[in-house]
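What follows is a set of notes on a single structure, which appears directly below.
Complex shown without one protein chain; remaining protein chains in place.
Every chain is named by a letter (A, B and C) in the order it is written, and numbering of its residues begins at 1.
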Amino acid sequence: MNSSLAANPPVATPFFFYLLAAVMIVGGILVITRKNAVHSALALITTLLAQAGLYLMLYAPFVAGVQIILYAGGIMVLFLFVIMLINIERTMKERQFNKQWLVGIVAAGALGGLLIAAYTTTTGGRTLFPLGRQSYVDGDNTQRIAMLLFDNRFGTYMFAFEIASLLLLVAIIGAVVMAKKRI
Amino acid sequence: MVRKLKGEHGSGITALTHLGQNYMEVDRSLIPDLLQLLRDDEEFDYCVDITAVHYPKREKPFDVVWILYSFARNERIRVKTQIGEGEAIESAVAIWPTANWLEREVYDMFGIKFEGHPDLKRILLPDGWKGFPLRKDYGILQQDQEWVQINLGIESGQ
Amino acid sequence: MIDPKTVSPLDLDTPDKTFLDANELVINMGPQHPATHGVLRVILRLDGEKVMGLECVIGYLHRGVEKIAENRTYTMFNPYVDRMDYVAAVSNGLGYCEAIEKLLSVEAPPRAQYIRVILTELNRMASHQLWLGTHALDIGAITPLFYTFRDREEILKIFEKYCGARLTTHAFRIGGLQYEVYDGFEKDVRSFVKFVKPKIDEYEELLTTNRIWLERTKGVGVISGKDCIALGVTGPVLRASGVQWDLRKAQPYANYKNFEFDIPTGKNGDTYDRYLVRMAEMRQSLRIIEQAVEGIPEGPVMAKVPKVMKPPVGEVYHSIEAPKGELGYFVVSDGSTQPYRVRVRPPSFVNLQALDLMCRDQLVADVIAVIGTLDIVLGEVDR
Partner (left out) sequence: MNAIIDYIQSYLRTKDVTPGGDGNIFWATVYILLVFVGLSVAVIAMNWLERKILAHMQVRLGPMRVGPHGLLQPIADAIKLLLKEDIIPAEADALVFWVAPFIVVLAAFTVFVVVPFGPEHAITDMNIGILFMLGVSSLSVLGIVTAGWASNSHYPLIGALRSSAQMVSYEVAMGLAVVSAIMMTSLGEKGGTLSMIGIVESQYQQQEWFLFKFFPLGVIAFGIFAIAMVAETNRAPFDLPEAESELTAGFHTEYSGFRWSLFFLAEYSAMIAVSSIAVTLWLGGWLRPFPNALSGPTWELAFSLVPGLAFVFLAAMCFYNTARMPKHPLFRIQTMGLAGFGALLGLIGIVLFLPGVRERVQDVFWFAAKVAAFMYLYIWYRGTFPRYRFDQLMRVGWKVLLPIGLGLLICTGLWVMRVEVWHEVIVPAWLGCIGLLRRIF
């Protein structure tokens, strides 16, 4: 998987795409419908893994690997941690947070419409997400990501990247402060 | 030493020796003060044991026995006092913390109550048990049938 | 005490305190737990992993030994004492026999005294070896267990050859010994001493300087000498806290005054010091055995005691230095063939009382280490 699209024609792409997409959708629905939070978390993990599969199909193995390590392996473990510390029997008997379902449907519909519009509308002969512009630089996916982040030739994302990491740091410190009464 | 104590407390103390071991028989009324005195002034800082003996035929059927040891003097002494049925005696937990479980065991086995004990309850036998097994009127095969039936779900423990 | 039956059903109205603002957690350890050395039950109050306090629930092995004593003759009760501290049965027997001998005002002949000392010290060795193996196992080192059991086996073989039993030996009789030692007893003991000396070094090699062992034992379960005395804690635990007190020296019984040995002490009173003290005690025991086996005199092994024992009216308290601490017998005689009252002062029972103090502010995993280091035997705690 280390060459470009043309040299490496995808194998059974539509089939795997629809399979993974279906897994994701089913998983997503299970996440919001299960009353047991652990079941929801497991469904979410399935969804995230299917998403990693989609990344692989997009010839972005590095992103897929990071997705597995960070989301499935790291963040979801923390989710499960927190869920386990909460009394599950209790949450199962409590009412779900579905009082605002009407607003939710409207928001979801609007977002979906927006996405469809964005992909189909053309302004001045240009679509918002043009095809055929996968590659800014040569080399494999991992190197491309690094180049995009750090090389000035392609408009640097360095600042945004660092801001994001700073935000995460702030979030970590905030979590520690909130959770721990005495340090 | 005993002479000195006798001088202070009068006739309540009888000092005796049997088989080379010193012990004193003390009046019930002297108990907490004497024990305190023994620890503070006579350096009996180690309470080896607290136990009791049941003499059902006596007017005051229980002997309570404190066995004390002094590290400084390398000496043992036993303090004995007689108390009657249903009478309580002052706890020595404040004097020697070790008295805690020892007194609980005496209570467990003889039913002697210790006043001022922080947590006087049965220690070896189950909490709901009836009867005090080391009393002479408690037969060796006797048991709390009711407790056994309720808690163990069997007819008899024998 | 927490009874699972009394736990109230789920209550949705009160806020959930099990998460984040939880202050205290009460958990129950034992009586069926691999690290409680029998049927000890400990109820722990925890703040996170920190122990805020604990309560021991004992009595699961209560057999009413003291009550049995009142219904048996002096001779008949002798085997029962072996069942209290079953890993140091010989010591129990020694204490009991000497107490009754005192009551009868007889003394065992010198030859019997020497053999008693040899067997008792061998038993101290066996008890410490068992302690070391299980304690190390609790802390996670599995290998010392097999080393110590291999060497303890040699001691048990000597016991078996002498009296036919390995664990509950019933080795001594009131007034001396029932049997003369078998041929080659001295040779066996000598070769055992020679065999086991390098083995103790072997145990130490595995543990004494092991980093993890040090981290797990140093500063864990600290108790000061003053607290030890106040709580009546005796034996190696007391000595590890810096109090040089051993009944074998302080109030010599049997014929311990004939032997040269040191009382090993520690400084910090932590689990590591207790480990070192017990290791040193094993070596001192070997020293005593060596001296005793060289000096066994000829002569009878049984003093003149009547077939039917009727000690004169009176009472006696006699205590010995058992492997776990001061083991005392308070015997009251009413002149009949049966003791009027036998009170056993069990070292494990009294030492166990210090568990609460020693575990305060430690972590849960340390509770296991401290239970191990107290070296309790539930048969003796519950009697």
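Here is the rule we use: a contact is a pair of C-beta atoms (placed from the backbone, for glycine too) under 8 Å apart; a residue touches a chain by one contact, two chains touch by 3 or more.
Quick caveat, the model's predicted, so the values are computed rather than measured.
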item: Chain not shown, its touching partners among those shown; value: A, C
item: Contacting the left-out chain in the complete assembly, out of A:Gly74, A:Gly112 or A:Gly174; value: A:Gly74
item: Missing-chain contacts mapped onto chain A; value: 1-2, 8, 36, 38-39, 42, 45, 61-62, 64-66, 68-69, 72-74, 76-78, 80-81, 84, 140-142
item: Absent-chain interface as seen on chain C, which is shown; value: 27, 33-35, 49, 136-143, 145-147, 150, 206-207, 210, 212-213, 215-216, 363-366, 368
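In this section, only the chains that are shown with their structure count from here on.
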item: Chain whose Cα mean lies nearest the overall Cα mean; value: C
item: Computed distance of Cα centres, chain C from chain A, in Å; value: 62
item: Rounded Å distance between chain B and chain C, as computed from the means of their C-alpha atoms; value: 24
item: Rounded Å distance between chain A and chain B, as computed from the means of their C-alpha atoms; value: 73
item: Residues of chain B touching at least two other chains; value: none
item: Contact set on chain B toward chain C in their complex; value: 18-19, 21, 23, 45-49, 51, 53-54, 65, 67, 71, 74, 76, 78, 96-98, 100-102, 105, 109, 122-127, 133-134, 136, 138, 140
item: Partner chain B, residues of chain C touching it in the complex; value: 1, 58-59, 62, 64, 66-68, 70-71, 102-103, 105, 229-233, 243, 245, 250-251, 314-317, 319, 326, 328, 330, 332, 340-341, 343, 345, 349-350, 352-353, 382-383
